[in-house]
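This is the structure I have questions about; it appears just below.
The complex is shown incomplete by one protein chain, all other protein chains being positioned as in the whole.
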Amino acid sequence: MERAWHDAGLGGGRSGARALKNTFATVLIWGAFLIALIPLVWIMWSVLSKGLHPILNITWWQKDQSGVGAPGFDHTVRGARHAIVGTLLVAFWTSVIAIPVAIMTAIYLVEYGAGRVARAVSFMVDILSGVPSIVAALFVYTAWVTIFHWKLIPLCSSLALVLLMVPVVTRSTEEMLKLVPNELREASYALGVPKWKTIVKVVLPTSMSGIITGSLLGFARVAGETAPLLLLASYTPYLNENSFSGIMAALPTMINNNFANMSGDQVSADRVWGAACTLILLVLVINLVGRLIARLTKVKS
Amino acid sequence: MGKRIDVKDLNVFYGDFKAVEGVTMTVEPRSVTAFIGPSGCGKSTFLRTLNRMHEVTPGGRVEGQVRLDDEDLYAPTVDPVAVRRTVGMVFQRPNPFPTMSIRDNVVAGLRLNGVRNKKLLDQKVEQSLVGANLWNEVKDRLHKPGASLSGGQQQRLCIARAIAVEPQVLLMDEPCSALDPISTLAIEDLITTLKEHFTIVIVTHNMQQAARVSDKTAFFNLEATGKPGNLIEMDDTQQIFNNPGKKATEDYISGRFG
Partner (left out) sequence: MNSIEVTAPESTKSGRRPGDLLFGGSAAAAGWTVIVAVVLIAVFLLAQALPAIAQDHVNFLTSTDWAPNDKPARFGILQMLWTTVMSSVIAVVIAVPFSVAIALFLTHYAPRWLAGTAATLIDLLAAVPSIIFGVWGFTVLAPKLVPVQDALSGTLGWIPLFGRVSSVSGGTTIFTIGIVLAIMILPIITALTREVFSQAPRSHQEAALALGATKWEMIRTAVLPFGRPGIISATMLGLGRALGETIAVMFILSSLPDGAPWSWSIFGGGTTFAAKIASDVAEFTPGVGTGSYIAAGLVLFVLTFVVNAGARIVIERRKAFSE
């Protein structure tokens, strides 16, 4: 078999064009990563540099916007308690409804589902995760106001957000349940434990930390959602802790309320950046806590 | 074609863990050498240092010398990519590229090295498939996906792919362990014809296969788990199997362990 082609042999060193392409690719790939970090750093810098100052004032956390004056004429930033409490309450009620539904759906898909119904459910979960928040909000508005002619209450925002949170938590819970080895389930059945008890006492506890992480990430996601609040909640400067009546403020609606005036009026700008800073810190802290829990309690496979 | 391999005092590491210790051996050109030994003794790890694949694993490194006809494979000026072109490898599980046709699989190595001439490529396709004893079976379906063949055929396709780049040495890491007995025999016959052109090193856990196919055999062993593997004995295959020098070799051959 004679040699049909000749290469540079071992002493040739790195063959020019191919090595160049390889290096070029490495540079591009590293570069892409570093460029992607720029917006993250830039946004954090903007928000922190402009928003840290208003929120370091204790009034921000203790008082609401009572007594707020017209833009340009009001010289104190005042507080954001109403918005902070509102954001937390809306997310809380969303979680209370969404997490059980999501976990049960995930259990259905992993432990029970087989066949067409399960495939349909899985498909619909994917669809639901792609539904924009504005459409979910529009749906709740259509049902609540247009069809049933009811008056909007703060809970309505939570209902729209449930539609957003369920798919997120379902998928992550599903992943966690799938990680539980089948041998564990079989060991339980072999001891005569019924299926439902096996799920509740064996499978769920094993995957619990992952489920908690998924739920926390879902909570953070809905805490930051704005579109449903615009459609289903108005804004008020007063603190309202009742989710079943009246108007409840939230950080995004506080931002929205002051946004139009921020270029001319420093006080409005401070409120916007302060609220943005509070929101982003809230979301990031919950995110990091969730990821920390995941990393610390990872099941070694 | 077919160069000599000289290994001197080679130690193979994963990070700080020494997996293989102090190997010195010579592999004659155009011969078949078999590495045998119990699982975990480091024979595959050692094999992979001969084409610098060991360093692809994170933490993989070597100390010592590996020479191909007097050229040091690990010299600082040597590009590992060039080494792998000269020393080819066939793996335990057949792994033709699934998104490529049979033809494209065979010339994958050549294309990567910049060969574009269509006539030359077609020539190499036939030459390599003939050399791997697969031409008659696939010559009418060269455009079918590589994964559409049976296990034994896929492995011969991988051999064709490896020899298409005209390496000096062909390393085979338990090439038949995932195949049925008939395909195994086919590949063993193939190895006997391939050695006219290539230096072949084959790792096998099947002693009868080593006895059938190889000219020389090297026996690796380790004292205990966690200790590095060593080359215990290397000699003509007939000697190793009929009249082994070391007791450990004899114990392994006669099935007392392993």
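Lettered A and B in written order, each chain numbered from 1.
Methods note: a residue touches a chain if its C-beta (ideal position, glycine included) is under 8 Å from a C-beta of that chain, and two chains touch if they have at least 3 such contacts.
Everything numeric in this text was worked out from a predicted model, so none of it was measured.
Taking the complete complex into account, B:Phe91 is the one of B:Tyr14, B:Phe91 or B:Trp135 that touches the chain left out. The missing chain lies against chain B, touching residues 51, 53, 56, 58, 81-86, 88-89, 91, 93, 95, 97-99, 108-109, 112-113, 158, 161-162, 165. One chain of the complex is left out; on chain A, the residues touching it are 18-19, 21-22, 25-26, 28-33, 35-37, 39-40, 42-43, 46-47, 100-102, 104-105, 107-109, 111-113, 117-118, 120-121, 123-136, 138-139, 141-143, 146-147, 163, 166-167, 170, 185-186, 189-190, 192-200, 217, 220-221, 223-227, 230-231, 252, 255-256, 259, 262-263, 272-273, 276, 279-280, 283-284, 287, 291.
Methods note: only the chains that are shown with their structure count from here on.
Our note on geometry: chain A versus chain B, Cα centroid distance of 51 Å, whole angstroms.
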